[in-house]
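Apart from one protein chain that is not included, each protein chain of the complex appears where it belongs.
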Amino acid sequence: MTRLSWGMIGGGEGSQIGPAHRISAGLDGHFNLAAAALDIDPARGKSFAVELGVSGDRAYGNWQEMLDGEKGRSDRLDLVTIATPNSTHYEIARSFLEAGFNVLCEKPITMTAKEAEHIVAIAEETGQICAVNYGYSGYPLVRQMRAMVANGDLGKVRLMKAEFAHGFHADEADADNPRVRWRYDPAQAGTSAVFADAGIHAFHMACFVADQSPTEISADFASLVGNRQLEDDAMINIRMDGGALCRLWTSAVAVGRMHGLTLQVFGENGGLSWQQQHPDQLLWTPLNGRTQILERGDGTLSEQAVRASRIAIGHAEGLPVAFANIYHDLADVLRAQKNGSTPDPLALDYPKATDGLWSMKAIEAAAKSAGSGGTWVGL
Amino acid sequence: MTRLSWGMIGGGEGSQIGPAHRISAGLDGHFNLAAAALDIDPARGKSFAVELGVSGDRAYGNWQEMLDGEKGRSDRLDLVTIATPNSTHYEIARSFLEAGFNVLCEKPITMTAKEAEHIVAIAEETGQICAVNYGYSGYPLVRQMRAMVANGDLGKVRLMKAEFAHGFHADEADADNPRVRWRYDPAQAGTSAVFADAGIHAFHMACFVADQSPTEISADFASLVGNRQLEDDAMINIRMDGGALCRLWTSAVAVGRMHGLTLQVFGENGGLSWQQQHPDQLLWTPLNGRTQILERGDGTLSEQAVRASRIAIGHAEGLPVAFANIYHDLADVLRAQKNGSTPDPLALDYPKATDGLWSMKAIEAAAKSAGSGGTWVGL
Amino acid sequence: MTRLSWGMIGGGEGSQIGPAHRISAGLDGHFNLAAAALDIDPARGKSFAVELGVSGDRAYGNWQEMLDGEKGRSDRLDLVTIATPNSTHYEIARSFLEAGFNVLCEKPITMTAKEAEHIVAIAEETGQICAVNYGYSGYPLVRQMRAMVANGDLGKVRLMKAEFAHGFHADEADADNPRVRWRYDPAQAGTSAVFADAGIHAFHMACFVADQSPTEISADFASLVGNRQLEDDAMINIRMDGGALCRLWTSAVAVGRMHGLTLQVFGENGGLSWQQQHPDQLLWTPLNGRTQILERGDGTLSEQAVRASRIAIGHAEGLPVAFANIYHDLADVLRAQKNGSTPDPLALDYPKATDGLWSMKAIEAAAKSAGSGGTWVGL
Partner (left out) sequence: MTRLSWGMIGGGEGSQIGPAHRISAGLDGHFNLAAAALDIDPARGKSFAVELGVSGDRAYGNWQEMLDGEKGRSDRLDLVTIATPNSTHYEIARSFLEAGFNVLCEKPITMTAKEAEHIVAIAEETGQICAVNYGYSGYPLVRQMRAMVANGDLGKVRLMKAEFAHGFHADEADADNPRVRWRYDPAQAGTSAVFADAGIHAFHMACFVADQSPTEISADFASLVGNRQLEDDAMINIRMDGGALCRLWTSAVAVGRMHGLTLQVFGENGGLSWQQQHPDQLLWTPLNGRTQILERGDGTLSEQAVRASRIAIGHAEGLPVAFANIYHDLADVLRAQKNGSTPDPLALDYPKATDGLWSMKAIEAAAKSAGSGGTWVGL
């Protein structure tokens, strides 16, 4: 198994997302960091890239240099990860896709649905991979939920309850803290704050698990701290094309909630309940039956869950390993692409540009609905 | 301490609510069942009353007979509990209040807000007590939450998240089960099913804890099983007069949820989280601090919580004891009424006719909002 | 259903155990307090008895007066509860049993195994009931565990893990607090402190659930705070006559543990896990299967559990209700005794003098083993 050749844009020294990608890409040894433009400060970015083992000639000062330097090479990068500030995703993703690179873009894929449509179109035309990093979908038991729905264990999905609530923007004294303030400023953050930033992970997870897409959205946005312009708390109702109704709560003022990403799925024949803080257990209640605790690592789970799990039952596996599953999927698909073979169908569950597009549509619809008193808005 | 004289209407043999009231009223020895009209079948009701220790001449065939027989007695009933079918509450409560009795009525107090307003008016005019049985508000740690809010521990309450979700009406095969069907039939149940039946407890708890009343409601109702006319799942946003926003989810199709009555309260200075299934623990997170587990029975809790707690810390206390706190409060107030003294201020937290009225208004507003696509409706 | 006539010795104003018995005896309306000697102070005891509704002529100054006054009456007490200080249990229980009364004695039944043997012998000779209050055995899910073992669901029980650990005697500054000190003084407490006081409940529960008796005990006792003479922490290994091994930990210095009464039962075909702090859930794992959550109130549980449960599934039921099951059992048996009928076999699970005797034997054996370096001591 030769390592795939990997490039990275953004995620320099001191960033949180940079090490997360490097841990995940390297965890199984699938990817080797071969080229990088890591920092807004060219010199610092180059030197950090070299420190990470990138050869000097492939350590770039910015993404344009990297595109120029890499596009003509015969030992082409197999994948380029984009982990720059949100507002730059569109241009960078578009440029690399158009130059024939496969891309994994941090979420949000773009700042607008229109831009996201463009990215989807390019990816479709070129046949290149454009993945979007909804990393929580790599958790084995999230994939178990999806597999159980697909397998019909729940019957028709009637209802989903999704949450992503935390309390880290609840301090009024923090209102002018620049690390917090920009998130609630429409000029920098767009039409939505906490839904676009946090709640969208719950949205993606609900769509992913039910394998359904939204058709209509009704939302209530609230700004509960200081004089924030964008919402720091939202309740969103979503009607989906397979008939499911999803109720999604997201908040940044829920003091005491650490990382409240949870999903409950209720169908005709049973219900599921999962929470990110204890990701190795999944509760499953068959209709009129007793609740069972499904443990990650249990060999009788779905093949999707088994494939996504690395360590023995009873051990905590955690997010870095879950996130590595996205890279694992991409490695399988990229190798198949290189070999002209068909990838393992189980590798096709990584989040894609279309998921990024649905997210942008949902954000825009929710903001529109919230702005008009909660009217249902079609997508 | 002489026992107070207590009468009961409804709650005959085989009912669930009857024993609950008798356990709670008798738990501390405050009340002695002296008169009763327990059953729709007069003979059965009389014989069961005698079996419960009521003397033959005060065992009645129906509530009208009981009213006639009791109103002229010198050894008057101190309290009359009404536990008959919902549609009869209004007439019975009104009649007994007008005849000068103190009343504890099962919820809902009436079938409409207009009727509830009438009951409130009579209670105010006569000075009689009219309590409504939101029994979950008797839990010591629910009272602790209210005390902490009142004490300013949370600062201004910004947000509440309330839930009452269960999965016991999720079976399509049960749709024609008469014990389930009537709940979703507007002719029998009124304008709302699961919100009026289950969610209203979460609504009352939120109002009680924050000590605020609703001003505007926006709701989404869904009927997810069979061809039900009334909702079996609802999401309700509530704006309150003290500035709090409450988001309330209620469901009868949440398979796997047993009794999902929970309340989270988020303020400027901290957050609280409580769940009815494990009522003896309350989570409290001061802003920027660590989450603490408050245990029922801890002597350093508020005097409200200490007063409402009977057994040592570390033991499960449970609903019957919580419910007995309502009777305990009423006993204190009734004794003060008899003595012409001032009751213990801590005894005044029992749910009242005005709480019943707010519930009816909220149900009507939510149904109206849900019927018009989620528009905000004022109360 | 006429109420049974009930007498009470000890449990006066200000005691914790007194109200617990009165709540439990009265909860279902089975017993009526007809005679009492409640207090070491005769006048205070009489006046409190009258306040509780006892007629003046049956409010006694001490237990001897009560025995004299009650033994000749035609309207005889059906049951006498003994809730006096431990060292008096033997004499009072013996006297009332010999005079033909049925007795429910607080634990410990006596201060020595020899005395307990005497009580057992008298009860057998007279045919009177002598119950001992291991009240935790009244929890519906404890009875469910026993029923599952009896039903063979676990196969042969191999191992039990029992705990009763709390941290309320951990404060060195409390060492001279008289409410704590006497417990660790052999002159007042006998041969054991925390095992006799707390751990013995876990011991009884293990015996009760497995339906086995101890044959050999090996123990390690530790005194970890100040210069206590008796143990405040103990580990006890118990071999039982049905082949089960029980490992029991008890502690009074486990800071942070509120009321750590737990039981795990491991058999050939599955395992059970229950904890008193959340008594309404029981975990059951069939061998090679998934852990299931059994909920109190589930109608598919054993008839023992269904009979012991009063309120709907999903509600917390708590200790006072569990404890009332002991009184409920006794009421069934006493009524059958009076009628000359056969009692409901399900009512025969209340803890008996023989359970009290096994406890005393276990305490003495454990103390002996601990005193000789952990040698196995036969019972």
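To keep things simple, chains are lettered A, B and C as they appear, and every chain counts its residues starting from 1.
Definition applied: contacts are C-beta pairs under 8 Å (C-beta built on N, C-alpha and C of every residue); 3 or more make two chains touch, one makes a residue touch a chain.
Remember, predicted model here, so these are calculated numbers, not experimental data.
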Displayed chains contacting the withheld chain: A, B, C
Contact residue for the chain not shown (choose from C:99, C:283, C:312 or C:346): C:283
Of C:206, C:253 or C:365, the residue in touch with the unshown chain: C:253
Per the touch definition above, residue among A:20, A:36 or A:170 touching the missing chain: A:20
Listed residues C:222, C:313, C:336 or C:379, member touching the removed chain: C:222
Residues of chain B (touch criterion as defined above) contacting the omitted chain: 283, 290-295, 298
Missing-partner contacts on chain C, residue numbers: 158-159, 161, 165, 167, 170-172, 218, 220, 222, 224-225, 233, 235, 237, 245, 247, 249, 251, 253-257, 264, 266-268, 270-273, 283-285, 287-288, 291, 373-376
Residues in chain A touching the chain absent from view: 1, 3, 16, 19-20, 22-23, 26-29, 51-53, 166, 258-260, 276-280, 295, 310-321
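FYI, only the chains that are shown with their structure count from here on.
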Cα superposition of chain B on its sequence copy chain C - rotation in ° rounded to nearest 5: 180
Centroid distance [mean C-alpha coordinates] between chain C and chain A, Å: 55
Centroid spacing, where centroids are CA-atom means, of chain B and chain C in whole angstrom: 35
Distance from chain B to chain A - Cα centre to Cα centre, in angstrom: 43
Touching two or more other chains - residue numbers and ranges from chain A: 291
